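The structure under discussion is supplied below as structure tokens; questions concerning it will follow.
Moving on, here comes chain A:
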Amino acid sequence: MSSILVYSLTGAALIGIGIYGFVRSAHLLRRLIAFNIVGSGVFLLFGAFARRISGAEADPVPQAIIITGIVVAFAATALGAALAIALEHKRRGASVEEVEGEEGNA
Partner candidate 1 sequence: MILDGAAAMLILVGLFFFTAGTVGLLRFPDVHSRLHALTKADNLGLGFIVLGAAIHLRDGWAIAKLILLWGLAVAAAGAVAQLIARAALASGVEGDDDTRL
Partner candidate 2 sequence: MTHAFDILLCLMILAVSGAAIMGRDLFVSIALFVIYGLLLAIAWVRLDAIDVALAEAAIGAGLSGILLLRGLSEVRDSTAKRALRAPLTILLGTSVAAAVGWAVSDLVERELGLQQRVGEHLAASGVANPVTAVLLNFRGWDTLLESIVLLAALAGVWAVSPGRGALGRPHVHRHLAGEDVLSTFGRFLAPLGFVVGAYVVWTGSSAPGGAFQAGTVLAAVWLLTMMAKLSSPPAISDLRLRTALIIGPLLFLAVGSTGLLAGAFFSFPAPHAGVMIVAIELVLAVSIAATLAMLVLGTPRSAP
């Protein structure tokens, strides 16, 4: 089994693991973790493609695209986390926030 195939199959397995976590968990942060695992599984697949021919140099175009993907996945995770926190604050009730705002508590 060539090492490229090992990484490709690992990427495929990570996608499956991430999908399981995403579909099963109700907690938003856990789902963010699962989403990131799916994303990095796809990146691993892509990175294995970039290294297809052993002995030759790696293909830089997929690698650049993966870097872009990592950054965008982080941006999505950051937005998701902010939304999760905002949702939690809303659940806890508006009255708590009004008190915080008036007293200038950080």
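By definition in this document, a residue touches a chain if its C-beta (ideal position, glycine included) is under 8 Å from a C-beta of that chain, and two chains touch if they have at least 3 such contacts; residues count from 1.
The candidates came about this way: all candidates are chains of the complex that A comes from, given by their letters.
Treat the numbers as computed from the prediction; the structure is a model and nothing was measured.
Colleague: Can you pick out the candidate among 1 or 2 that touches chain A in this complex?
Modeller: By the stated definition of touch, the match is candidate 2.
Colleague: Which of the residues in chain A come into contact with candidate 2 in the complex?
Modeller: Those in contact with candidate 2 are residues 1-21, 23-30, 32-34, 36-37, 40, 43-45, 47-54, 56-68, 70-79, 81-86, 88-89, 97, 100-101, 104-106.
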